[in-house]
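Okay, handing you the structure first.
Complex shown without one protein chain; remaining protein chains in place.
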Amino acid sequence: MDTHSTENTETSGFEPKIMAFVCNWCTYAGADLAGTSRMEYRPNVRIIKLPCTGRIDPQFIIKAFENGADGVLVSGCHPGDCHYTTGNYHARRRWIGFKSLMEFAGIDMRRLHFSWVSASEAIKWVDLINNITDTVKKLGPFMEYRGLKEGCREAKT
Amino acid sequence: MTMKIPYYPGCTLNTVAKGFDATAREAALKIGFEMEELKLWNCCGATFPLTPDNLIALSAPAKVLSNARKEGDTVTTLCSVCYNVLKRTNKVIKDDKEKRGVINGFIDSEYDGSLSVLHYLEVLRDKIGFARLKEAVKRPLKGIKAATYYGCMLLRPFEDIGIDDAEKPTIFENMLSALGATPVDFPNKIECCGAHLAMNNTDVVEKLSGNVMTSAVDNGAELIVTSCPLCQYNLEKSQKRLIEERPGYTGVPVVYFTQVLGLAIGADINTLGFEKNEYSIMPLLHRKGIVAGED
Amino acid sequence: MPRIGVFVCQCGNNIAATVDTKKVAEEMAKLPGVVYTTDYKFMCSSPGQEMLKKAIIDNKLDGVIVSACSPHMHEKTFRKASEAAGLNPYRCEITNIREQCSWVHHDKTKKTGTIKSTDLTRMVIERLKRNRPLTKIKIPVRKKALVIGGGIAGIQAALDIAEGGREVILVEKEPSIGGNMARLSETFPTMDCSQCILTPKMVEAELNERITLYTYSEVEKVDGYIGNFTVQIRKKARYVDEALCTGCGECIEKCPFKAESQFEVGLTKRKIIYTPFPQSVPNVPVIDAPNCPKIQKDKCGACAIVCGPKCIDFKQQDRIETVDVGAIIVATGYQNMANERFGEYGYGRIKDVISGMQFERLASSSGPTGGEIRRPSDGKIPKSVVFIQCVGSRDEKKGVSYCSKVCCMYTAKHTMLYSHKVHDGQSYVFYMDIRSGGKRYEEFVRKAIEHDHAMYLRGRVSRVYEKDGKVIVQGADTLSGSQVEIEADMVVLATAIVSRDGADTLAQKLGIGYDKYRFYNEYHPKLKPVETVTAGIFLAGTCMGPMDIPESVAQGSAAASKALALFSADEMTRKPVTALVNRATCNACWDCLTACPYTAIEREDVRNRQGETIRWLARVNEGVCQGCGVCVAACRSKSIDLRGYTDEQVFAAINAF
Partner (left out) sequence: MKIKLAKEDIESSKIQLIERVSGEEMRRCYQCGKCSAGCPVSFAMELPPSQVMRFLQLGRVDEVMKANSMWTCVGCLQCYARCPQGVSVAAVLEALRQIVLRKGTDHERIKDVPFPFMKSAPQQAIVCGFRKFVS
């Protein structure tokens, strides 16, 4: 099913796959604004919308890497602007735990990004995606976890 | 057993202001504690450097503190300036790990800021209690209208010193009340006397100290009480001009609080060092009938 | 096997220019469970919607995907259309291939756009397969409002709601409504007499049959959620039976003792049995129990003897009453910062240093001096008055960092009132900036300066002290670079406006947010200025931050219209995106409960037949849950999930990545 990465690879060498978990209220709207403003950014990102960054489970990130993501972005409202008052504080607090967990799990922290993009920060969104794509591109494909999933699949079938 | 309190005299008290020192020690004994002079001490530098990068200047007070820590967990001072310098230095060492390292490096010690720096007035207020002090009074200073001059160093900056409210302090007044005197409140009690400008700008000092004196006298003061040798010096010296300029102004005694303390708790009048004052307190004491004698 | 239909929109050329929509549709047709695919020029147009409906019916679709613009644009449209065709609206999902794809990737070969659209659509299809049909939550609405705080903002809100035909309960903690405005003399910028414009409103509030006043009362406890709040109100013992009292005032007349009047800001005394001011609403006195010798040690009782209707009851107790309401408006107002904090200004030590509010009372014709400006120390008319602005405001070190917004204006007003009353007097104002934004405000300040001869000095005051019956003010005029000393007769401090003591406790009871100064947070400072994040609770007036009367009134009306809008339907619906506890696995660790920003999770005890608690479970209150999902991530045993964003759905989307 990994259609997009293979096709991209044909044209321009390694094209990383970036998964973005964003909140519905700020970052999703910020990305929309980038669209309505007809800005352009690297096509490598795939967005999954969640109500709030507070909904994000470390499992999501690990699953994303397992499924072939080379980089993951988590982005929500700025501190203090959370649609749900304090949801993003929870996310932030959990982030500290995440980080050590991810590091422990052998994930290069340059592949995992955490940011705030508000509904009006289209430019920030564009820069963020471009930067992450370029950073991860330099790092090359992230194979460790992909192998894991393939292994599981094979074991199952 | 009498409480022993480690005591840092400082350079001035050891020389010019000896009366300040001796009376404090004697008074302490009468009230029931002992001022135990530190075995090892040096001048504190007499100025807290206001620029935060000037750590060298903190080495002298740090050395005092570091040595004092070896003798106990508190240190008491009499002089407002010593108090200010030691207390602020102590705070820097306690709160700022980085600076602590540098300062300790200078003086080759491992002092951590764990000392508590007390002013003698604080000992009276917090360790003895003014009520107990009142009981120790043998010669109440009844009828003496005494103005309390705090100056700058005893109060500011509040965040670092915190002995009392920086705008409306009362510790001095409460002590004087305990001694039976009538404290006089006056607006300039927390204004500067001119301090070290005495060295090269006597005009300004005369003006500032003159303001302090007139403001005190206008509010009925017959006596000025202070806790700083430099204030004492400036306030005394500036009165010459007042005498020249203000008709009817004859000079007001400016004494250390420990001197009136000693007086009140019944020390021998001849040991209090009043003879050193430019404007003698004796006529006032006679007039009020506190010490027998001619007016 | 699911029966899913995929509709790829061209959006004219908006999508089609960089995405091969036909190819996307074809690719999707290859996926298991997808039974129908098409692309179309304008999906949101009427023909587009009709096509969607028809396809659902003809192909017996049990789920649809519209790959089009952002769900923020047309999710509602397509869910409605699906519903019309008999599909559960939550079985309709949108893929955003316009804002997230065609508009941001300008590859004219359509290659990039097509690949990305295919990926995105595939992810949403996999997610949709796990979508459960959800039904909107319907909540009944009690069409009655509670207003907390009877200042001008609260009174205005209550009157507007009553006018809109709904019932209101107005809770005021003081014995009378009126708030701070009742104390003011005349009000900027028009200089109408405060009481003259306020008291008619107070009386109207009392007489309006739809308004129930609870004065001398406080909110004790708040339960429930939008449309369905249950509120306990403590009616503090007044020691006077409100129903019987005729307001004759005999008791007050005869009471032999006095205490300081809070209403007059300490400028004078009032009786122990008192009404705060003559026009109090209700006009029923209250006994100041801590100061009444009868209540404290059974001595006196004079008031009870003279009271004709015998309504004084020294044994009265606080009473708790419970009311059910659908909306709550918080209008608890402000107080002034304690001036004693600024020792350099001498307030509290120097009698003739007073606060702005005290000046209001001196200038008020119903005040302790009958409106004559007389200084507190000796009752003399002050010939020179110094006003100090920004006392405590814009003072990071000892006060608050914000600007109190009204004090520039009321100080200008004070100088005018003073010059009108003391013709040979001179006023001086120490200011840092003059903040007079608003209709006719700047003109007002200019008038004070040019017409009423107020001397404005740009600088702060360092110290105020007394000398020979004068108050000496030592300030600076930074414009000339000089120190300024003024021998004044009186000094007036324009003290910072701060939140009420206890504002935070009330906020916690209500579950609304507040800032570091304990002012309540609006939902959005520009676009939702009177709403809170807690649905059904609205804000009005100075409990949100400093503002003047016109703004407070506007907010009172705005909050009222929000409540009325809520009451316009019998039921309200909410998105069914709420958390759900798995009762089999929940181990009652309460991690979710502490994480939930809305306190939507309760402890439920499961009992056996004997009525003994055998275990505990977390339970989500659907009325309160806002669907943020914070609890889901917090639960370590994965016992709580979020409808519409279940773990299963999210994992499915990730797996299809």
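A, B and C are the chain letters, set down in written order, and residue numbers restart from 1 in every chain.
One rule holds in what follows: a residue touches a chain if its C-beta (ideal position, glycine included) is under 8 Å from a C-beta of that chain, and two chains touch if they have at least 3 such contacts.
Everything numeric here is computed off the predicted structure, so don't read it as measured data.
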Displayed partners of the chain not shown (whole complex) = B, C
Inquiry  = Just to verify: which one of B:Ile5, B:Leu179 or B:Leu230 makes contact with the chain not shown?
reply    = B:Leu230
Ask   = Which residue among C:Thr190, C:Thr246, C:Thr322 or C:Ser462 touches the omitted chain?
value = C:Ser462
Note = Only one of C:Gly333, C:Gly425 or C:Gly475 touches the unshown chain, namely C:Gly475
Ask   = Which listed residue, B:Ile93, B:Ala147, B:Ala198 or B:Ala216, touches the chain dropped from view?
value = B:Ala198
Task = Sort through C:Glu396, C:Asp424, C:Glu450 or C:Glu612 and give me the one touching the missing partner chain.
result = C:Glu396
Key: Contacts of subunit B with the absent chain, listed as residue ranges   = 10-12, 15-17, 43, 45-47, 49-54, 57, 79, 81-82, 152, 156-158, 166, 191-192, 194-201, 203-204, 207-208, 229-230, 232-233
Remark   = Even though one chain is not shown, subunit C touches it at residues 344, 390, 394-399, 432, 458-463, 474-478, 481-484
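One rule holds in what follows: only the chains that are shown with their structure count from here on.
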Task = State the pair with the higher C-beta contact count; candidates are A-C and B-C.
result = A-C
Query = Whole-Å distance, subunit A centre to subunit C centre, using C-alpha means?
reply = 36
Message = Suppose each chain is reduced to the average of its Cα coordinates; what separation in Å results between subunit B and subunit C?
response = 53
Inquiry  = Where in subunit A do residues touch two or more of the other chains?
reply    = none
Key: Contact set on subunit C toward subunit A in their complex   = 70-72, 96, 98-101, 103-107, 111-113, 115-116, 118-120, 122-123, 513, 533, 577, 595, 597-598, 626-630, 632-634, 642, 645, 647, 650-651, 653-657
Query = Which residues, counting only subunit C, touch subunit B once they are in their complex?
reply = 342-344, 349, 463, 465-467, 472
Ask   = Within the complex, which stretch of subunit A touches subunit C?
value = 1, 3-4, 7-8, 11, 17, 19, 28-29, 31-32, 34-36, 38-41, 43, 46-52, 54-57, 59-60, 63-64, 67-69, 83-87, 90-91, 94, 126
